[in-house]
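Encoded as structure tokens, here's the structure I'll be asking about.
Here the complex is missing one protein chain, while the rest keep their positions.
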Amino acid sequence: MPVPAPILYPPFNIVRLSHVEYRVTDLAASRAFYVDTLGLQVTDEADGVLYLRAMEERGHHCIVLVEAEAPSVAVLGFKLFDEPDLDKAADWFAAQGLPVAWVERPYQARTLRTRDPSGIPLEFYVTMDRLPPIHQTFKLYNGVKPLRIDHFNMFSADVDASIAFYNAIGFRVTEYTEDAESGRVWAGWMHRKGGVHDVAFTNGRGPRLHHTAFWVPTPLNIIDLLDLMSTTGYLANIERGPGRHGISNAFFLYVRDPDGHRIEIYCSDYQTVDPDLEPIRWDLKDPQRQTLWGAPAPRSWFEEGSVFDGATMVDSALKAQPIIAP
Amino acid sequence: MPVPAPILYPPFNIVRLSHVEYRVTDLAASRAFYVDTLGLQVTDEADGVLYLRAMEERGHHCIVLVEAEAPSVAVLGFKLFDEPDLDKAADWFAAQGLPVAWVERPYQARTLRTRDPSGIPLEFYVTMDRLPPIHQTFKLYNGVKPLRIDHFNMFSADVDASIAFYNAIGFRVTEYTEDAESGRVWAGWMHRKGGVHDVAFTNGRGPRLHHTAFWVPTPLNIIDLLDLMSTTGYLANIERGPGRHGISNAFFLYVRDPDGHRIEIYCSDYQTVDPDLEPIRWDLKDPQRQTLWGAPAPRSWFEEGSVFDGATMVDSALKAQPIIAP
Amino acid sequence: MPVPAPILYPPFNIVRLSHVEYRVTDLAASRAFYVDTLGLQVTDEADGVLYLRAMEERGHHCIVLVEAEAPSVAVLGFKLFDEPDLDKAADWFAAQGLPVAWVERPYQARTLRTRDPSGIPLEFYVTMDRLPPIHQTFKLYNGVKPLRIDHFNMFSADVDASIAFYNAIGFRVTEYTEDAESGRVWAGWMHRKGGVHDVAFTNGRGPRLHHTAFWVPTPLNIIDLLDLMSTTGYLANIERGPGRHGISNAFFLYVRDPDGHRIEIYCSDYQTVDPDLEPIRWDLKDPQRQTLWGAPAPRSWFEEGSVFDGATMVDSALKAQPIIAP
Partner (left out) sequence: MPVPAPILYPPFNIVRLSHVEYRVTDLAASRAFYVDTLGLQVTDEADGVLYLRAMEERGHHCIVLVEAEAPSVAVLGFKLFDEPDLDKAADWFAAQGLPVAWVERPYQARTLRTRDPSGIPLEFYVTMDRLPPIHQTFKLYNGVKPLRIDHFNMFSADVDASIAFYNAIGFRVTEYTEDAESGRVWAGWMHRKGGVHDVAFTNGRGPRLHHTAFWVPTPLNIIDLLDLMSTTGYLANIERGPGRHGISNAFFLYVRDPDGHRIEIYCSDYQTVDPDLEPIRWDLKDPQRQTLWGAPAPRSWFEEGSVFDGATMVDSALKAQPIIAP
């Protein structure tokens, strides 16, 4: 099998992805998009920073928007299981020769900042401020009714290396795309929290963030969002979908925020908690892995992504993907 | 207004579109598509002819499939209100110099066969054999759960002429596309039964049948059909969608039968029974009229259609449509 | 057949039900219910009167709320096809010895006011002010996303007489409940606009308005309304449902406005335009006619209704219905 066997006892225990910090160039425009259109809830707003959570989340934030001169991704955040895991994580990253720092982050207790080997900025914490439940405060539901952050998807210039690294810290591969010609893994989906993925990596100039995804109740909420965006000035922000991915079986829509950061709206993948879950292999030549129903993705979807602060991008050694697109 | 005012008291009373007879080259393949995949119900099958109805229909058939050497459309059928309407229709078509014949049609009482001025073969009847209701026999629901035939859409080489003709026999325009440059109507949607259309006409080499549409309960049934077709050998038969039309506001999917006849699966248009309903105008340059959400249609959707038996096709005098497509 | 054959050529042409005028005791409370909770759109508000329309309606109002000392129903409104129909209607009602008056009604042209033989106040018009379409202004959709007024349902002390009267003016029976013991019709559903009903009558002390119904896109919108009402102080206003009626096949929910006027939220009945559509008979002893899935209705649903201004109520001669209820 071209993907590594899962590490059942990783060096520290990651519960799930937690949050992303985006740099954005016009916070009011971003607020109109994330709050008034997608329906995320504001948990704090001050001095050019906006904190958001989704409807069933009790942690303080899943998105932090910071006004800046140019758009970028400042950090990807993950929640650890228990306090000792934080120290184990710090030791482990240091042992790999990766940068380790303890940082002050509003609404988060002790927070470890580091990078993965490709330069993606990561932070880990155990405790974030908890807020009262609002999942049954139905008058607050709006837009696409986002329930929770679901996953990060990243371009990687060396997907095999990315998978090996995240496998080593406990992420388990659920599905992957193999380039049969080169024998290399083209893309991989890896989870901690029991869905198809918390993180995914796709071959391409990297590291870059391809998208952050939010889980919604049903495909009809995605149709509602399409109707809303296409009649409120966001037509050009609709990039791809609606459709069903072969990989993950998810019903999806991709939209772009005012700075071009890509957001996936997503529902209906499957439970993956079994440690002996067999990864599903897809062939790079099978277009149904991307869209089960056959419609191609636009070229922008294959080529554009958000840069990570402080990371140096490199091209992939693999030849360009055979794009089937308009 | 570039479309004619509705004729409130037409020469005869058409209730609704009723049925289409398709010639198909492999009846077993057609049955697998229409019955096993779409979920239409067989009401008779004998000697190379298959009769189908949808779940809430009590008339004997909405589709007749006849095995033949080449695919074509034999006739479009319409139900009239009362027996005197049949004779009024015969008189009216004869007065227009159009062919008139009384034909024997299985399961239909007195049936009038004629053609519109462009050559489209039409038949009118008042009484078709009625079958017991099955709309609450839920174990029969299958495929996309088709409830009823909804409309015919045709290529016309002279849309203004087509609209004028069908307006004269009582169809009322609900929406239309205008070519602002030429001042011509590019496409028109016309109804009798109280939805957005029983018939529609689009500029192009004609006459040809662009598609026959079926009404289904919700968008989720269309998603179910996409999942089914894309995993049972019908991936290449999925042509366009799912999406929302600007025109008609319908949620749609277009699929092709084994002979290339195009079927639209459709739900959620609106009620149009008011005789003073104002037609909605769309500009030919507005791509949202076709897909509210912006995704373009494939070239085949603009160019391919089914020929009518015995009709002579001509090219439109209008210049080719600005196709925004892959 | 215990219901009369349809009159194919009635004395005047009713297009559809149009609007209801409710008297309510607290207009602000009614607005909170109909506008903020159900999602109807305000088209005018002045001097203790509120006009509302649903999302796909282009006529000015489907509900008129008038502040008053006690709740009641002032009138049920219907749209006629053409101007001559108004005069034919006036003549016909006068010939029956029923009251006829021409009244001034805001936003309506020439309006005929009369009563049916049981005393239900009716008004007929041809022309109501038309408003721009908002069915694709998706940011306005709210609450249960009401698309259009669908029907009125009334208690009648003599259902056979009510059906005979409305049949005479062109309403056609689609379904009915028969009391096999007495041979009497217990309830009947009658349409003009091509759905299962514009009006329905059920045995009971009458005349009273049992409910006014609104059509919504899918059952999920009804679930959304239940979630909203049960967490915004309207729990006690949820009376019955969600469920599927055997009769009409509709997915339903019944709620009560702040004055107790009953509103049905409704979707998924079927098309009834065929003049030879056979009425479906249900037996009074079959509980699935009311709820296909078996759950009983509460006693209030059988017993309570809104009084009509100026009508004298009488008890039905039929014995009380065998209520299967908590």
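Per-chain residue numbering starts at 1, and chain names A, B and C are given in the order in which the chains are listed.
Note that a residue touches a chain if its C-beta (ideal position, glycine included) is under 8 Å from a C-beta of that chain, and two chains touch if they have at least 3 such contacts.
Treat the numbers as computed from the prediction; the structure is a model and nothing was measured.
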Item to complete: In the full assembly, spell out which visible chains the left-out chain is touching.
Response: A, B, C
Discussion item. Using the document's definition of touch, tell me which of A:L40, A:L147, A:V255 or A:A311 contacts the absent chain.
Written reply: A:L147
Fill in: Interface with the undisplayed chain - residues on subunit B
136-139, 141, 218, 220, 224, 227-228, 231-232
Fill in: Residue numbers in subunit A that touch the chain omitted from display
8, 15-16, 56, 58-59, 79, 81-82, 127, 130, 133, 135-136, 147-148, 193-194, 217-219, 246, 249, 268, 270-271, 273-278, 280, 292
Discussion item. Touching the absent chain: which residues on subunit C qualify?
Written reply: 218-220, 223, 226-227, 229-231, 235-236, 238, 242, 244, 251, 288, 292-296, 325-326
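FYI, only the chains that are shown with their structure count from here on.
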Fill in: Where subunit A and subunit C are represented by their mean Cα positions, the distance between them in whole Å
50
Worksheet, complete the sentence: Rounded to the nearest Å, the gap between Cα centres of subunit A and subunit B is 44
Worksheet item: Using the touch rule from the top of the page, what residues of subunit C touch 2 or more other chains?
Response: 136, 218
